[in-house]
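Showing just some of the chains, left in place.
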Amino acid sequence: MNHPAAVWTALQELRRNAPLVHSITNYVAMDITANALLAVGASPAMVHATEEVEDFAGIAQALVVNIGTLSPAWVEAMVRAAERASAAGKPWVLDPVGAGATPYRTGVAGELLRRRPTVLRGNASEILALGGGAARTRGVDSVDASEQALEVARGLAREGGGVVAVTGAVDYVTDGERVLSVSNGHPMMTRITALGCTATALVAAFLVVEPDPVLAAAQALAVLGLCGEIAARDAEGPGSLRWRLLDALYRLDEEALLGVRIA
Amino acid sequence: MNHPAAVWTALQELRRNAPLVHSITNYVAMDITANALLAVGASPAMVHATEEVEDFAGIAQALVVNIGTLSPAWVEAMVRAAERASAAGKPWVLDPVGAGATPYRTGVAGELLRRRPTVLRGNASEILALGGGAARTRGVDSVDASEQALEVARGLAREGGGVVAVTGAVDYVTDGERVLSVSNGHPMMTRITALGCTATALVAAFLVVEPDPVLAAAQALAVLGLCGEIAARDAEGPGSLRWRLLDALYRLDEEALLGVRIA
(Lines give C-alpha, C1' and ligand atoms only; values in the text may rest on other atoms or scores of the structure.)
Protein backbone atom coordinates (compact mmCIF):
# COMPACT_ATOMS: atom_id res chain seq x y z
CA MET A 1 0.00 0.00 0.00
CA ASN A 2 1.16 3.53 -0.80
CA HIS A 3 0.85 4.96 2.69
CA PRO A 4 2.01 8.54 1.95
CA ALA A 5 -0.65 8.83 -0.77
CA ALA A 6 -3.33 7.39 1.49
CA VAL A 7 -2.41 9.80 4.31
CA TRP A 8 -2.58 12.69 1.85
CA THR A 9 -6.06 11.61 0.77
CA ALA A 10 -7.20 11.34 4.39
CA LEU A 11 -5.64 14.67 5.35
CA GLN A 12 -7.30 16.50 2.45
CA GLU A 13 -10.63 14.98 3.42
CA LEU A 14 -10.04 16.00 7.05
CA ARG A 15 -9.33 19.59 6.04
CA ARG A 16 -12.43 19.66 3.82
CA ASN A 17 -14.76 18.20 6.47
CA ALA A 18 -13.26 19.74 9.63
CA PRO A 19 -14.77 16.96 11.76
CA LEU A 20 -16.16 17.97 15.13
CA VAL A 21 -14.16 16.02 17.72
CA HIS A 22 -15.77 15.87 21.16
CA SER A 23 -12.99 15.66 23.75
CA ILE A 24 -13.38 14.68 27.37
CA THR A 25 -9.75 15.01 28.22
CA ASN A 26 -7.45 16.07 31.00
CA TYR A 27 -6.73 19.63 32.11
CA VAL A 28 -3.07 19.44 31.10
CA ALA A 29 -3.83 18.27 27.58
CA MET A 30 -6.70 20.60 26.69
CA ASP A 31 -4.69 23.47 25.25
CA ILE A 32 -2.27 21.46 23.09
CA THR A 33 -4.98 18.98 22.06
CA ALA A 34 -7.37 21.70 20.91
CA ASN A 35 -4.61 23.58 19.11
CA ALA A 36 -3.32 20.46 17.37
CA LEU A 37 -6.81 19.52 16.18
CA LEU A 38 -7.34 23.05 14.84
CA ALA A 39 -3.91 23.10 13.19
CA VAL A 40 -4.49 19.83 11.35
CA GLY A 41 -7.92 20.99 10.20
CA ALA A 42 -10.41 19.49 12.68
CA SER A 43 -12.84 21.28 14.98
CA PRO A 44 -12.36 20.44 18.68
CA ALA A 45 -14.88 20.89 21.50
CA MET A 46 -14.27 20.15 25.17
CA VAL A 47 -17.55 19.25 26.87
CA HIS A 48 -17.72 17.21 30.09
CA ALA A 49 -20.88 17.93 32.12
CA THR A 50 -23.11 14.89 32.57
CA GLU A 51 -26.00 17.28 31.79
CA GLU A 52 -24.88 17.57 28.17
CA VAL A 53 -22.23 15.00 27.20
CA GLU A 54 -24.76 12.65 25.63
CA ASP A 55 -26.34 15.42 23.59
CA PHE A 56 -22.93 16.56 22.49
CA ALA A 57 -21.69 13.07 21.64
CA GLY A 58 -24.77 12.91 19.44
CA ILE A 59 -23.76 15.89 17.31
CA ALA A 60 -19.99 15.27 17.23
CA GLN A 61 -18.36 13.03 14.61
CA ALA A 62 -15.87 11.39 16.96
CA LEU A 63 -15.17 11.22 20.68
CA VAL A 64 -11.98 11.26 22.76
CA VAL A 65 -12.04 9.86 26.30
CA ASN A 66 -8.80 10.60 28.18
CA ILE A 67 -8.48 9.83 31.90
CA GLY A 68 -5.39 11.93 32.62
CA THR A 69 -6.94 14.04 35.40
CA LEU A 70 -9.94 11.94 36.27
CA SER A 71 -12.46 12.24 39.10
CA PRO A 72 -15.76 10.42 39.67
CA ALA A 73 -17.98 13.08 38.07
CA TRP A 74 -15.84 13.10 34.95
CA VAL A 75 -15.77 9.30 34.78
CA GLU A 76 -19.57 9.26 34.82
CA ALA A 77 -19.55 11.68 31.89
CA MET A 78 -16.97 9.58 30.06
CA VAL A 79 -19.07 6.45 30.39
CA ARG A 80 -22.22 8.18 29.19
CA ALA A 81 -20.52 9.80 26.23
CA ALA A 82 -18.80 6.55 25.23
CA GLU A 83 -22.07 4.64 25.36
CA ARG A 84 -23.84 7.26 23.33
CA ALA A 85 -21.08 7.37 20.71
CA SER A 86 -21.09 3.57 20.47
CA ALA A 87 -24.87 3.44 20.15
CA ALA A 88 -24.73 6.02 17.37
CA GLY A 89 -22.03 4.10 15.54
CA LYS A 90 -19.52 6.92 15.94
CA PRO A 91 -15.83 6.23 16.50
CA TRP A 92 -14.32 6.89 19.89
CA VAL A 93 -10.81 6.59 21.26
CA LEU A 94 -9.75 5.73 24.80
CA ASP A 95 -6.53 7.10 26.30
CA PRO A 96 -5.89 5.26 29.60
CA VAL A 97 -3.36 7.78 30.94
CA GLY A 98 -1.39 6.36 33.85
CA ALA A 99 -3.23 3.01 33.95
CA GLY A 100 -1.23 0.88 36.34
CA ALA A 101 -0.15 3.81 38.49
CA THR A 102 -3.00 3.56 41.03
CA PRO A 103 -5.77 0.98 41.52
CA TYR A 104 -8.44 3.66 40.95
CA ARG A 105 -6.94 4.66 37.62
CA THR A 106 -6.48 1.10 36.43
CA GLY A 107 -10.04 0.30 37.45
CA VAL A 108 -11.53 3.25 35.59
CA ALA A 109 -9.49 2.46 32.49
CA GLY A 110 -10.77 -1.12 32.58
CA GLU A 111 -14.35 0.01 33.07
CA LEU A 112 -14.09 2.25 30.00
CA LEU A 113 -12.34 -0.44 27.98
CA ARG A 114 -15.35 -2.68 28.52
CA ARG A 115 -17.37 -0.10 26.54
CA ARG A 116 -15.26 -1.18 23.53
CA PRO A 117 -13.53 1.87 22.14
CA THR A 118 -12.88 1.93 18.40
CA VAL A 119 -9.23 2.50 19.24
CA LEU A 120 -7.35 2.18 22.54
CA ARG A 121 -4.17 4.33 22.44
CA GLY A 122 -1.63 4.02 25.24
CA ASN A 123 2.07 3.74 25.99
CA ALA A 124 3.60 0.35 26.71
CA SER A 125 3.19 0.53 30.49
CA GLU A 126 -0.48 1.44 30.19
CA ILE A 127 -1.23 -1.32 27.66
CA LEU A 128 0.62 -3.87 29.80
CA ALA A 129 -1.34 -2.77 32.87
CA LEU A 130 -4.65 -3.13 31.03
CA GLY A 131 -3.60 -6.56 29.77
CA GLY A 132 -2.97 -7.65 33.34
CA GLY A 133 0.70 -8.08 32.51
CA ALA A 134 3.77 -7.14 34.45
CA ALA A 135 3.67 -3.42 33.78
CA ARG A 136 6.18 -1.21 35.48
CA THR A 137 4.45 2.14 35.37
CA ARG A 138 5.98 5.27 36.76
CA GLY A 139 3.58 8.13 36.96
CA VAL A 140 2.22 8.81 33.51
CA ASP A 141 5.39 8.06 31.53
CA SER A 142 6.17 4.58 30.26
CA VAL A 143 9.18 2.64 31.44
CA ASP A 144 8.58 -0.13 28.93
CA ALA A 145 9.38 -0.11 25.21
CA SER A 146 6.44 -0.45 22.85
CA GLU A 147 7.75 -3.76 21.47
CA GLN A 148 7.30 -5.36 24.89
CA ALA A 149 3.59 -4.56 24.85
CA LEU A 150 2.83 -5.71 21.30
CA GLU A 151 1.66 -9.20 22.20
CA VAL A 152 -0.52 -7.89 25.02
CA ALA A 153 -1.91 -5.30 22.59
CA ARG A 154 -2.83 -8.06 20.11
CA GLY A 155 -4.56 -9.95 22.89
CA LEU A 156 -6.53 -6.89 24.03
CA ALA A 157 -7.55 -6.18 20.44
CA ARG A 158 -8.77 -9.75 19.83
CA GLU A 159 -10.59 -9.83 23.14
CA GLY A 160 -12.31 -6.45 22.77
CA GLY A 161 -12.88 -6.44 19.05
CA GLY A 162 -11.25 -3.04 18.64
CA VAL A 163 -7.93 -1.66 17.57
CA VAL A 164 -5.04 -1.11 19.97
CA ALA A 165 -2.21 1.37 19.38
CA VAL A 166 0.92 1.19 21.53
CA THR A 167 3.06 4.26 21.11
CA GLY A 168 6.74 4.77 21.85
CA ALA A 169 9.93 5.18 19.83
CA VAL A 170 8.14 2.93 17.34
CA ASP A 171 4.34 2.83 17.39
CA TYR A 172 2.38 -0.36 16.76
CA VAL A 173 -1.25 -0.54 15.67
CA THR A 174 -3.11 -3.83 15.67
CA ASP A 175 -6.59 -5.29 15.41
CA GLY A 176 -5.31 -8.57 16.77
CA GLU A 177 -4.38 -9.90 13.34
CA ARG A 178 -2.79 -7.18 11.28
CA VAL A 179 0.06 -5.14 12.77
CA LEU A 180 1.27 -1.83 11.35
CA SER A 181 4.35 -0.08 12.69
CA VAL A 182 4.95 3.66 12.56
CA SER A 183 8.55 4.83 12.81
CA ASN A 184 8.07 8.58 12.70
CA GLY A 185 8.84 10.81 15.65
CA HIS A 186 11.70 12.50 17.50
CA PRO A 187 13.06 11.90 21.03
CA MET A 188 12.59 15.54 22.05
CA MET A 189 8.82 15.09 21.70
CA THR A 190 8.84 13.30 25.08
CA ARG A 191 9.79 16.64 26.67
CA ILE A 192 6.49 18.27 25.68
CA THR A 193 3.57 17.48 27.94
CA ALA A 194 0.49 15.74 26.58
CA LEU A 195 1.77 14.77 23.14
CA GLY A 196 0.49 11.25 23.81
CA CYS A 197 -2.92 12.77 24.49
CA THR A 198 -2.54 14.78 21.29
CA ALA A 199 -1.85 11.57 19.37
CA THR A 200 -5.10 10.17 20.75
CA ALA A 201 -7.01 13.24 19.62
CA LEU A 202 -5.56 13.05 16.11
CA VAL A 203 -6.54 9.37 15.92
CA ALA A 204 -10.13 10.40 16.64
CA ALA A 205 -10.03 12.97 13.83
CA PHE A 206 -8.60 10.50 11.32
CA LEU A 207 -11.23 7.90 12.24
CA VAL A 208 -13.82 10.26 10.73
CA VAL A 209 -12.14 10.32 7.33
CA GLU A 210 -10.54 6.85 7.08
CA PRO A 211 -12.99 3.96 7.64
CA ASP A 212 -10.35 1.32 8.45
CA PRO A 213 -9.43 2.03 12.11
CA VAL A 214 -6.03 0.31 11.81
CA LEU A 215 -5.10 2.61 8.95
CA ALA A 216 -6.67 5.66 10.58
CA ALA A 217 -4.68 5.20 13.79
CA ALA A 218 -1.43 4.57 11.94
CA GLN A 219 -1.98 7.62 9.74
CA ALA A 220 -2.67 9.90 12.70
CA LEU A 221 0.42 8.67 14.56
CA ALA A 222 2.56 9.05 11.44
CA VAL A 223 1.33 12.59 10.89
CA LEU A 224 2.11 13.63 14.46
CA GLY A 225 5.50 11.91 14.43
CA LEU A 226 6.43 13.38 11.06
CA CYS A 227 5.48 16.88 12.17
CA GLY A 228 7.62 16.33 15.26
CA GLU A 229 10.56 15.46 12.99
CA ILE A 230 9.98 18.53 10.83
CA ALA A 231 9.68 20.73 13.93
CA ALA A 232 12.83 19.26 15.47
CA ARG A 233 14.97 20.35 12.52
CA ASP A 234 14.94 23.97 13.72
CA ALA A 235 13.90 23.57 17.37
CA GLU A 236 16.36 24.52 20.09
CA GLY A 237 14.38 22.83 22.83
CA PRO A 238 10.86 21.70 23.72
CA GLY A 239 9.53 25.27 23.84
CA SER A 240 10.24 25.93 20.18
CA LEU A 241 9.47 22.32 19.25
CA ARG A 242 5.92 22.79 20.44
CA TRP A 243 4.95 25.76 18.29
CA ARG A 244 6.90 24.45 15.33
CA LEU A 245 4.96 21.21 15.61
CA LEU A 246 1.66 23.10 15.43
CA ASP A 247 2.94 25.05 12.42
CA ALA A 248 3.99 21.78 10.77
CA LEU A 249 0.54 20.24 11.29
CA TYR A 250 -0.96 23.29 9.61
CA ARG A 251 1.44 23.34 6.66
CA LEU A 252 1.74 19.61 6.05
CA ASP A 253 1.59 18.92 2.30
CA GLU A 254 1.84 16.04 -0.14
CA GLU A 255 5.59 16.35 -0.54
CA ALA A 256 6.34 16.36 3.19
CA LEU A 257 4.13 13.28 3.57
CA LEU A 258 6.69 11.27 1.58
CA GLY A 259 8.43 11.11 4.97
CA VAL A 260 5.63 8.94 6.40
CA ARG A 261 7.05 5.64 7.66
CA ILE A 262 4.20 3.16 8.07
CA ALA A 263 5.05 -0.51 7.48
CA MET B 1 -14.32 59.99 16.04
CA ASN B 2 -10.57 59.34 15.90
CA HIS B 3 -10.65 55.71 16.93
CA PRO B 4 -6.89 55.01 16.81
CA ALA B 5 -6.25 57.91 19.18
CA ALA B 6 -9.04 56.81 21.51
CA VAL B 7 -7.70 53.25 21.60
CA TRP B 8 -4.24 54.57 22.39
CA THR B 9 -5.64 56.60 25.29
CA ALA B 10 -7.50 53.57 26.63
CA LEU B 11 -4.49 51.28 26.21
CA GLN B 12 -2.19 53.66 28.06
CA GLU B 13 -4.72 53.90 30.88
CA LEU B 14 -5.02 50.11 30.95
CA ARG B 15 -1.24 49.70 31.23
CA ARG B 16 -1.10 52.30 34.00
CA ASN B 17 -3.94 50.81 36.03
CA ALA B 18 -3.39 47.10 35.34
CA PRO B 19 -7.05 46.33 36.16
CA LEU B 20 -7.72 43.14 38.07
CA VAL B 21 -9.94 41.01 35.84
CA HIS B 22 -11.74 38.19 37.62
CA SER B 23 -12.21 35.33 35.15
CA ILE B 24 -14.54 32.39 35.55
CA THR B 25 -13.68 30.81 32.27
CA ASN B 26 -13.19 27.44 30.64
CA TYR B 27 -10.23 25.11 31.10
CA VAL B 28 -9.15 25.41 27.48
CA ALA B 29 -9.07 29.21 27.54
CA MET B 30 -7.35 29.80 30.87
CA ASP B 31 -3.76 29.81 29.66
CA ILE B 32 -4.19 32.01 26.58
CA THR B 33 -6.67 34.28 28.35
CA ALA B 34 -4.38 34.91 31.32
CA ASN B 35 -1.37 35.44 29.08
CA ALA B 36 -3.22 37.82 26.78
CA LEU B 37 -4.45 39.90 29.72
CA LEU B 38 -0.92 40.07 31.14
CA ALA B 39 0.56 40.92 27.75
CA VAL B 40 -1.81 43.82 27.17
CA GLY B 41 -1.19 45.13 30.68
CA ALA B 42 -4.04 43.82 32.83
CA SER B 43 -3.89 41.54 35.87
CA PRO B 44 -5.91 38.32 35.50
CA ALA B 45 -7.15 36.04 38.29
CA MET B 46 -9.03 32.78 37.82
CA VAL B 47 -11.26 32.11 40.82
CA HIS B 48 -14.32 29.86 40.66
CA ALA B 49 -15.21 28.34 44.06
CA THR B 50 -18.64 29.34 45.34
CA GLU B 51 -16.90 29.81 48.71
CA GLU B 52 -15.03 32.85 47.42
CA VAL B 53 -16.35 34.11 44.07
CA GLU B 54 -18.48 36.81 45.64
CA ASP B 55 -15.61 38.07 47.78
CA PHE B 56 -13.35 38.08 44.76
CA ALA B 57 -15.87 39.78 42.49
CA GLY B 58 -15.94 42.46 45.17
CA ILE B 59 -12.24 43.23 44.88
CA ALA B 60 -11.86 42.83 41.10
CA GLN B 61 -12.49 45.67 38.66
CA ALA B 62 -14.23 43.59 36.03
CA LEU B 63 -15.58 40.06 35.64
CA VAL B 64 -15.55 37.53 32.80
CA VAL B 65 -18.12 34.72 32.76
CA ASN B 66 -17.39 32.13 30.07
CA ILE B 67 -19.37 28.88 29.88
CA GLY B 68 -16.99 26.92 27.61
CA THR B 69 -16.52 23.96 29.96
CA LEU B 70 -19.44 24.41 32.27
CA SER B 71 -20.84 22.17 34.99
CA PRO B 72 -23.49 22.87 37.66
CA ALA B 73 -21.04 23.90 40.42
CA TRP B 74 -19.35 26.37 38.10
CA VAL B 75 -22.69 27.76 36.90
CA GLU B 76 -23.66 28.46 40.52
CA ALA B 77 -20.39 30.37 40.96
CA MET B 78 -20.96 32.28 37.70
CA VAL B 79 -24.42 33.39 38.81
CA ARG B 80 -23.18 34.53 42.22
CA ALA B 81 -20.21 36.41 40.81
CA ALA B 82 -22.34 38.09 38.13
CA GLU B 83 -24.90 39.21 40.68
CA ARG B 84 -22.21 40.57 42.96
CA ALA B 85 -20.48 42.42 40.14
CA SER B 86 -23.82 43.91 39.00
CA ALA B 87 -24.72 44.95 42.54
CA ALA B 88 -21.35 46.65 42.91
CA GLY B 89 -21.72 48.46 39.60
CA LYS B 90 -18.75 46.68 38.08
CA PRO B 91 -18.67 45.71 34.42
CA TRP B 92 -18.98 42.06 33.48
CA VAL B 93 -18.91 40.24 30.18
CA LEU B 94 -20.72 37.04 29.24
CA ASP B 95 -19.27 34.60 26.71
CA PRO B 96 -22.00 32.03 25.86
CA VAL B 97 -19.60 29.47 24.31
CA GLY B 98 -21.48 26.89 22.29
CA ALA B 99 -24.96 28.23 23.06
CA GLY B 100 -27.29 26.37 20.75
CA ALA B 101 -25.18 23.18 20.77
CA THR B 102 -27.05 21.47 23.63
CA PRO B 103 -30.21 22.38 25.54
CA TYR B 104 -28.26 22.54 28.82
CA ARG B 105 -25.75 25.00 27.40
CA THR B 106 -28.40 27.19 25.80
CA GLY B 107 -30.36 27.19 29.05
CA VAL B 108 -27.39 28.22 31.17
CA ALA B 109 -26.45 30.97 28.72
CA GLY B 110 -29.99 32.31 28.89
CA GLU B 111 -30.02 32.16 32.67
CA LEU B 112 -26.82 34.22 32.81
CA LEU B 113 -28.06 36.65 30.17
CA ARG B 114 -31.01 37.44 32.42
CA ARG B 115 -28.45 38.81 34.93
CA ARG B 116 -27.79 41.54 32.34
CA PRO B 117 -24.11 41.50 31.46
CA THR B 118 -22.52 44.81 30.53
CA VAL B 119 -21.44 43.14 27.30
CA LEU B 120 -22.49 39.85 25.70
CA ARG B 121 -19.76 38.63 23.30
CA GLY B 122 -20.44 35.66 21.03
CA ASN B 123 -20.09 34.35 17.51
CA ALA B 124 -23.03 34.53 15.11
CA SER B 125 -24.36 31.05 15.90
CA GLU B 126 -24.33 31.72 19.64
CA ILE B 127 -26.05 35.10 19.31
CA LEU B 128 -28.68 33.63 16.99
CA ALA B 129 -29.31 30.79 19.45
CA LEU B 130 -29.75 33.24 22.33
CA GLY B 131 -32.10 35.34 20.23
CA GLY B 132 -34.25 32.29 19.63
CA GLY B 133 -33.46 32.49 15.93
CA ALA B 134 -32.59 29.78 13.46
CA ALA B 135 -29.02 29.22 14.58
CA ARG B 136 -27.06 26.43 13.00
CA THR B 137 -24.44 25.77 15.62
CA ARG B 138 -21.78 23.13 15.18
CA GLY B 139 -19.88 22.47 18.35
CA VAL B 140 -18.30 25.70 19.51
CA ASP B 141 -17.50 27.16 16.11
CA SER B 142 -19.94 29.34 14.23
CA VAL B 143 -21.41 28.33 10.90
CA ASP B 144 -23.09 31.68 10.43
CA ALA B 145 -21.49 34.96 9.37
CA SER B 146 -21.64 37.81 11.85
CA GLU B 147 -23.79 39.93 9.49
CA GLN B 148 -26.58 37.38 9.76
CA ALA B 149 -26.74 37.87 13.52
CA LEU B 150 -26.64 41.66 13.58
CA GLU B 151 -30.39 42.21 13.74
CA VAL B 152 -30.78 39.59 16.46
CA ALA B 153 -27.91 41.24 18.34
CA ARG B 154 -29.68 44.61 18.17
CA GLY B 155 -32.83 43.01 19.51
CA LEU B 156 -30.99 41.31 22.38
CA ALA B 157 -29.26 44.59 23.27
CA ARG B 158 -32.51 46.54 23.30
CA GLU B 159 -34.27 43.87 25.31
CA GLY B 160 -31.52 43.41 27.90
CA GLY B 161 -30.26 46.95 28.11
CA GLY B 162 -26.68 45.92 27.53
CA VAL B 163 -24.23 45.82 24.67
CA VAL B 164 -23.93 42.87 22.30
CA ALA B 165 -20.80 42.07 20.30
CA VAL B 166 -21.01 39.55 17.45
CA THR B 167 -17.58 38.52 16.27
CA GLY B 168 -16.49 36.98 13.00
CA ALA B 169 -14.62 38.09 9.89
CA VAL B 170 -16.13 41.47 10.72
CA ASP B 171 -17.18 42.18 14.31
CA TYR B 172 -20.27 44.19 15.18
CA VAL B 173 -20.90 45.95 18.48
CA THR B 174 -24.31 47.39 19.29
CA ASP B 175 -26.36 48.76 22.15
CA GLY B 176 -29.50 48.33 20.08
CA GLU B 177 -29.20 51.75 18.48
CA ARG B 178 -25.59 52.47 17.61
CA VAL B 179 -23.63 49.89 15.62
CA LEU B 180 -19.85 49.88 15.32
CA SER B 181 -18.04 47.49 13.00
CA VAL B 182 -14.49 46.27 13.53
CA SER B 183 -12.67 44.96 10.46
CA ASN B 184 -9.38 43.92 12.04
CA GLY B 185 -8.27 40.30 12.22
CA HIS B 186 -6.75 37.49 10.15
CA PRO B 187 -8.28 34.17 9.01
CA MET B 188 -5.49 32.12 10.61
CA MET B 189 -6.68 33.29 14.04
CA THR B 190 -9.53 30.76 13.78
CA ARG B 191 -6.89 28.01 14.01
CA ILE B 192 -5.87 29.00 17.54
CA THR B 193 -8.13 27.73 20.29
CA ALA B 194 -9.94 30.15 22.58
CA LEU B 195 -9.23 33.41 20.78
CA GLY B 196 -12.93 34.20 21.02
CA CYS B 197 -12.65 33.71 24.78
CA THR B 198 -9.57 35.93 24.72
CA ALA B 199 -11.56 38.64 22.95
CA THR B 200 -14.13 38.44 25.75
CA ALA B 201 -11.40 38.83 28.38
CA LEU B 202 -9.93 41.86 26.64
CA VAL B 203 -13.39 43.44 26.44
CA ALA B 204 -13.61 43.12 30.24
CA ALA B 205 -10.24 44.84 30.65
CA PHE B 206 -11.18 47.72 28.33
CA LEU B 207 -14.49 48.23 30.16
CA VAL B 208 -12.45 49.31 33.17
CA VAL B 209 -10.72 52.12 31.29
CA GLU B 210 -13.34 53.20 28.72
CA PRO B 211 -16.73 54.09 30.26
CA ASP B 212 -18.76 53.72 27.03
CA PRO B 213 -19.27 49.95 26.69
CA VAL B 214 -19.86 50.15 22.93
CA LEU B 215 -16.52 51.84 22.45
CA ALA B 216 -14.76 49.62 25.01
CA ALA B 217 -15.89 46.44 23.27
CA ALA B 218 -14.98 47.74 19.81
CA GLN B 219 -11.56 48.87 21.04
CA ALA B 220 -10.79 45.51 22.63
CA LEU B 221 -11.84 43.62 19.50
CA ALA B 222 -9.82 45.97 17.30
CA VAL B 223 -6.73 45.53 19.47
CA LEU B 224 -6.94 41.74 19.33
CA GLY B 225 -7.64 41.69 15.61
CA LEU B 226 -4.86 44.15 14.84
CA CYS B 227 -2.36 42.14 16.90
CA GLY B 228 -3.48 39.07 14.96
CA GLU B 229 -2.71 40.89 11.71
CA ILE B 230 0.70 41.98 12.97
CA ALA B 231 1.46 38.45 14.18
CA ALA B 232 0.33 36.92 10.88
CA ARG B 233 2.93 38.87 8.90
CA ASP B 234 5.71 36.57 10.10
CA ALA B 235 3.75 33.53 11.31
CA GLU B 236 4.19 30.23 9.49
CA GLY B 237 1.20 28.63 11.13
CA PRO B 238 -1.01 28.87 14.22
CA GLY B 239 1.83 27.82 16.55
CA SER B 240 3.94 30.85 15.74
CA LEU B 241 0.86 33.04 15.32
CA ARG B 242 -0.03 32.48 18.96
CA TRP B 243 3.21 33.64 20.55
CA ARG B 244 3.61 36.45 18.04
CA LEU B 245 0.11 37.64 18.96
CA LEU B 246 1.08 37.81 22.65
CA ASP B 247 4.26 39.70 21.73
CA ALA B 248 2.20 42.10 19.62
CA LEU B 249 -0.22 42.79 22.51
CA TYR B 250 2.77 43.61 24.68
CA ARG B 251 4.48 45.87 22.13
CA LEU B 252 1.45 47.62 20.69
CA ASP B 253 2.18 51.34 20.30
CA GLU B 254 0.57 54.48 18.99
CA GLU B 255 1.91 54.03 15.48
CA ALA B 256 0.71 50.45 15.13
CA LEU B 257 -2.73 51.53 16.33
CA LEU B 258 -3.17 53.53 13.13
CA GLY B 259 -4.16 50.13 11.74
CA VAL B 260 -7.31 50.06 13.89
CA ARG B 261 -10.39 49.73 11.67
CA ILE B 262 -13.46 50.71 13.68
CA ALA B 263 -16.33 52.31 11.77
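Per-chain numbering from 1; labels A and B assigned in written order.
Following the convention adopted for this analysis, a contact is a pair of C-beta atoms (placed from the backbone, for glycine too) under 8 Å apart; a residue touches a chain by one contact, two chains touch by 3 or more.
This is a predicted model, so every value here is computed, not measured.
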item	value
Oligomeric copy total, full assembly; chains in place: 2	3
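By definition in this document, only the chains that are shown with their structure count from here on.
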item	value
Mean-CA-position distance for subunit B and subunit A (Å)	32
Contact set on subunit A toward subunit B in their complex	20, 22, 27, 30-31, 34-35, 38-39, 43-49, 51-52, 55-56, 59-60, 73, 242-251
Subunit A contact footprint on subunit B (complex, rising order)	26-28, 31-32, 68-72, 98, 101-105, 138-141, 190-194, 235-240, 242-243
